[in-house]
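What follows is chain A.
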Amino acid sequence: MSSLDIRNLEIHVEGKPIVKDFTLNVPKGEVHALMGPNGSGKSTLAKALAGHEDYQIVAGEASLNGQNILKMEVDEIARAGLFMAFQYPSEIPGVSIANFIRAALTARLADNEELDAARYYRRLYEKMDLLKIDRKFTARSVNEGFSGGEKKRCEILQMAMLQPHFAIMDETDSGLDIDALKIVSHGVNTMRGPDLGILLITHYQRLLDYIVPDKVHVMWDGRIVRSGGKELALELEEKGYDWVKEEVAVV
Partner candidate 1 sequence: MSNASTLERVSAKAAKSITSSEAFQNHLESLENAPKWLIDLKTEQWEQFSSLPMPTPKSEAWRFARTGNLSLDKYQLSSDLTPSEIEDAQKNSHLIESYSGKMVFANDQLVEKKEATASLSQAGLIWAPLAKAINEHGSLLRKFLLTFTPDLGSEKFQALHGALFSNGSFLYVPVGMEVTLPFVAYHEICGHGAAVFPHTLIIADAGAKVHLVDIFQSTGANTKNFACGMASIFAGAGAQVSYQAIQEWNLETLSFHLNSVSAERDADVQTVTVNLGSHQTRSEQHTCLSGPGSNVDNFSLSVPTGNQEVDQRTLQTHKAPSCRSNMLYKNALMDDSRTIFSGLIKVEESAQQTDAYQTNRNLLLNGSAEANSLPGLEILANDVKCSHGATTGELDKEQLYYLLARGITRKKAEELLVFGFFEEVFSHLENDELREHLNSWIGKKFHVDPPTGNPVTNS
Partner candidate 2 sequence: MPATIEQETTNHSIDFDREVGNFKYKEDYSYDAGTGLNEDTVRYISGVKDEDEWILNFRLKALKVFESKPTPTHWASKDLESIDYSKIRYYLSKGQQPSRSWDEVPDDVKETFERLGIPEQERKFLAGVEAQFDSEAAYSNMKARLAEEGVIFVGSTEGLKEHPEIFRKFFGKVIPTGDNKFSALNSAVFSGGSFIYVPPGVHVKQPLQAYFRINAENFGQFERTLIIADEGAEVTYMEGCTAPKFETTTLHSAVVELVALKGARIQYITVQNWSENVFNLVTKRGMAMEDATIKWIDCNIGSRLTMKYPGVILKGRRARGEVLSIALANNGQHQDTGAKMIHAADDTTSNIIAKSISVGQGRSTYRGLVQIPKHLKNCKNNTECDALLINTNSRTDTYPAINVRGNRNSVQHEASVSKVSTEQIFYMQQRGLSEAQAMSLAVNGFVNDLIREFPMEYSVELKRLIDLQMEGSVG
């Protein structure tokens, strides 16, 4: 039951089907990579699972640890333990990172509980150090004026602080130079363990050199067309996505 379980999911955007008959199970403790060319529906899948209203789920099921998430509000899904690391994180002017993460943690407490401020800052600084984020960033507005790399590190910081059961990481490697990629990967690898399942969405194999997946799935035209071990990613890198397209066409 401890898994992110997606069955026969069909997602529409502005009335058009983008994800079709998509089925995938990510057990807790595993890292799965979802690869595919641009437009294959990877990001649509991610945003829809996180409850974005522009994406209509018209068929299928999705559950987190046995809990149906399709009927839940965006914030309920998040509190149920699903974390989404966005490809393009929003800028939130006027809301500092410290206040923002504190509000997110507070939302996970019961009504009579309060966050211990000293412990909170201790943990926050520890995670920031891990991700090599300057401590001054706590006072800065969320993502506002951040470089691409800073935004991605800020996503991982939030993930580290909120300790989800599952994380969907949408193109976390895009826009990162090699140094930033190493830092981010190190952060993610530190979090890896039996209590966390990760779905890693990426276009390139490069990220998988640093975060080695247990399984690799290839998405094409809204569905998974191949699954395999980490060697599948290398095969893809070598032969390109056209190879998958041809294979699909043959089938």
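FYI, contacts are C-beta pairs under 8 Å (C-beta built on N, C-alpha and C of every residue); 3 or more make two chains touch, one makes a residue touch a chain; residues count from 1.
The candidate set was assembled so that all candidates are chains of the complex that A comes from, given by their letters.
Predicted model, so just to flag it, every value in this text is computed and none were measured.
Here chain A is displayed by itself, and among the listed chains 1 or 2 from the same complex, it touches 1. Those residues of chain A lying in contact with candidate 1 across their complex are 50-53, 73-75, 77-79, 84, 86, 89-95, 99-101, 103-104, 106-108, 141, 158, 162.
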